[in-house]
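Step one of this worksheet: look at the structure below.
Left out: one protein chain. Kept in place: all the others.
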Amino acid sequence: MKNATRRGASMKQIHLTRPSPHYWRVTFNHPPLNIFGPEMLPQVNEIITAIETEEQVKVVVFDSAVEGFFLIHLDFLAKLDDLAHLPPGPTGLHPWPEMLVRLSRSSVVSIALIRGRATGMGSELALACDMRFASREKAILSQFEVGAGFVPGGGPMAQLSRLMGRGRALEVILSADDVPGDLAELYGYVNRSLPDADLDAFVDALATRIASFDKQTIMDTKRLVNVASLPPDMEFESGWNACVASMARPATQKRIKSLIDRGFCKPGDAENHLGDFVGQL
Amino acid sequence: MKNATRRGASMKQIHLTRPSPHYWRVTFNHPPLNIFGPEMLPQVNEIITAIETEEQVKVVVFDSAVEGFFLIHLDFLAKLDDLAHLPPGPTGLHPWPEMLVRLSRSSVVSIALIRGRATGMGSELALACDMRFASREKAILSQFEVGAGFVPGGGPMAQLSRLMGRGRALEVILSADDVPGDLAELYGYVNRSLPDADLDAFVDALATRIASFDKQTIMDTKRLVNVASLPPDMEFESGWNACVASMARPATQKRIKSLIDRGFCKPGDAENHLGDFVGQL
Partner (left out) sequence: MKNATRRGASMKQIHLTRPSPHYWRVTFNHPPLNIFGPEMLPQVNEIITAIETEEQVKVVVFDSAVEGFFLIHLDFLAKLDDLAHLPPGPTGLHPWPEMLVRLSRSSVVSIALIRGRATGMGSELALACDMRFASREKAILSQFEVGAGFVPGGGPMAQLSRLMGRGRALEVILSADDVPGDLAELYGYVNRSLPDADLDAFVDALATRIASFDKQTIMDTKRLVNVASLPPDMEFESGWNACVASMARPATQKRIKSLIDRGFCKPGDAENHLGDFVGQL
């Protein structure tokens, strides 16, 4: 089983490795941008299903193998026709918000190790994790969507409001601007920002530590934090529906087309300075 | 319409200007204290009604033209007999909490630019805004009311509990003390405190940026943050009722009278050091 996964990994953009049976690692490797192609959706689903079903795993760390990017937004240059019409999952949610909710609710502890840009779906994936640690120098988080004319689809309205309070959540989402490591820590967007040189060792030590604890105790404790802190699924559903509705409007399509004409979704200034880029339209 | 408003503005304490059709500015100009006179209540109502009804506006910034004061508490030297008995608005709330709730729920993005003192109604107005940015050197926020013997009427119990958590909210409200820029940022009372020299340019750039985005997208996104973050109206109603009840108690009337005898509501040490002042009674 381990070997099969390893063989398959090289053909995918998301790699699952197992430093130990209790501690897994999920690495985004879709150079040069770690942009979210529609083909990655079933890969995320496969990994979350493995997390949900393999009994020994206690901790999973999400990180990136691509310089400058943790995981970014949907690839608007790919064929997206089917994406909005994927059949809902068991909860009734569209597969993307459903996967996010499943990750948050799973009994495994998930940690996002954020180095480089995490925007759009990348930010949403990080927010669905149980904890987020960022490189002080190299992490940039954002929800850029409002700047591109559409409502974010993976629930940052629900998540950020609860993590950082209404005022800062509205600023992050409505400004659609880049949030560097220091500010992300001040706002509670991430647990902590650490010096880039210390980040890997810190996260590895934390994951190893939690993986040494009793799984049943971890599960029962996390379940009670979930009761106190997770948004109701309904808010993810409303967010997704608002996203789909906004995408269908001609004004949005025009805005996205204009962004694409100027370099959106391609390596270069647009993606390297996405906050500035959407503010200049 | 623009000219009419501009002509009218000079006779009022609250000025509405329109740097652009998408970006408005509301400036408190009631020297020397920017104290909240009862005559300002219909002016606030008029401005919030304009914000609710004019279709093009996307962002409104609230600021002050008075040195040292953003906007402070009710003027207890004015004739206040009618204030507690104003007829309720459409939501059933008293006009003051109703206006605050309407501002928060409006589809326009509201930003408080806080330089000088924001206490009592001034703090409550800032809390009803979607975002708050403060001068690190010159902003002081507070809810001084408990120190003057009465319960705050505009809902800071509901708002601050959600913005900064129970412990810090209880400290701010029950200590009734001044909160300077640095601490306001640490506690999440404001989004950020900026060096005074940078504050105006920062807020103007943010407002201009958001005003360049699509209005429908802003509206739909803000509505979902509201679902996740706004207190139920009922908490504003309970807060207002507790305020009115506390005002009617002889002990409170005596305390307020004693404060007035010592300079409350007049220019000078009382208002310049309100935190110390209410703590010395």
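For clarity, chains are labelled A and B in written order, and residue numbers in each chain start from 1.
Note that in this section a contact is a pair of C-beta atoms (placed from the backbone, for glycine too) under 8 Å apart; a residue touches a chain by one contact, two chains touch by 3 or more.
The structure displayed is predicted, hence computed values, not measured ones.
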Among B:13, B:34, B:64 or B:161, the residue in touch with the chain that has been omitted:
B:161
Options B:105, B:255 or B:273, residue touching the unrepresented chain:
B:255
Residue among B:31, B:89, B:231 or B:267 that touches the chain left out of view:
B:231
What residue numbers in chain B mark contact with the hidden partner chain?
146-147, 149-152, 157-158, 160-162, 164-171, 173-177, 186, 231, 235, 238-239, 242, 245-246, 249, 251-252, 255, 279, 281
Contact residues on chain A toward the hidden chain run 109, 129-132, 162-164, 185, 188, 190-192, 206, 209-210, 212-214, 216-218, 220-225, 227-230
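Keep this in mind: only the chains that are shown with their structure count from here on.
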Between chain A and chain B, what distance separates the C-alpha centroids? Give it in angstrom.
36
